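Everything on this sheet refers to the single structure shown next.
Removed: one protein chain of the complex. Kept in place: all other protein chains.
Let's turn to chain A:
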Amino acid sequence: MIYNLYIFDQNGTCLYYHEWNRKRSSGMSNEEETKLMYGMIFSIKSFVSKISPTDCKDGFMNFKTNKYKLNFYETPSGLKFIMNTDVGATDVRALLHEIYRQVYVEYVVKNPEVLLGHSISSELFKKKLDEFVQSSSIYSKVF
């Protein structure tokens, strides 16, 4: 079960947000929520790497509560993908990597009409992302 997805660029601009199954809203505007999300993730990432007792390889990957799991994937270019799933979902990082590779690179990077650094306006990207997420096994499995 996938709840929602955020995509941020390296400056903290929210490029895309989409929800599939969100039952509870956070009570603040979308802009505030994305700013809060980015700020929090940024702090967690630096906290995790500072506190780590051994050598850090991947850094922050996910956090879990008893109701949901927040998965994080960052590309070498600084693009951040954050996906909330239910607790039992596995291999979400691989899914996020595939979303980056097959949907983002194809339909945003290679699309000359989409301005990098602004929120994504391409309908084709939205359509392909939706198809990709809904066809993944994580979306259909409910724990």
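Operating definition for what follows: a residue touches a chain if its C-beta (ideal position, glycine included) is under 8 Å from a C-beta of that chain, and two chains touch if they have at least 3 such contacts; residues count from 1.
Everything that follows uses one rule, which is that contacts and distances are computed from a predicted model.
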Choices "Vacuolar-sorting protein SNF8", "Trafficking protein particle complex subunit 6B-like", "Globin domain-containing protein" or "Kynurenine--oxoglutarate transaminase 3" - which one is the UniProt name of the chain not shown: "Trafficking protein particle complex subunit 6B-like"
Sites on chain A contacted by the missing partner chain, in the whole complex: 106-107, 110-113, 122-124, 127
